[in-house]
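Of the protein chains in this complex, one is absent; all others appear in place.
Up next is subunit A:
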Amino acid sequence: MTERVHVDHRRCRRHALCVIVAPDVFARGGDGRMHVTQPANADAAARAREAERYCPLQAIDTERRR
């Protein structure tokens, strides 16, 4: 069972709070959108989940998927 981090670009307002909380997962791409690097380890995954809880637009989803 893995987690897949996903940003809903219609909801995201590109505040970049997720970059502050989990810089190894979220980054602003050249197109201005938030780009996701899927977490490489458990620590990064935990930070991604934390970013999901902070996101003011609730645009991040880290639901567990099989």
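Just so it is clear, a contact is a pair of C-beta atoms (placed from the backbone, for glycine too) under 8 Å apart; a residue touches a chain by one contact, two chains touch by 3 or more; residues count from 1.
Simple rule for what comes next: contacts and distances are computed from a predicted model.
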| item | value |
| --- | --- |
| Undisplayed chain, where the name is taken from the UniProt record, one of "ATP/GTP-binding protein", "Acyl-CoA dehydrogenase family protein", "Glycine betaine transport system permease protein OpuAB" or "NAD(P)/FAD-dependent oxidoreductase" | "NAD(P)/FAD-dependent oxidoreductase" |
| Omitted-chain contact residue, chosen from A:Arg4, A:His35 or A:Arg53 | A:Arg53 |
| Subunit A residues that touch the omitted chain in the full complex | 13-17, 19-20, 23, 28, 50, 53-54, 56, 58 |
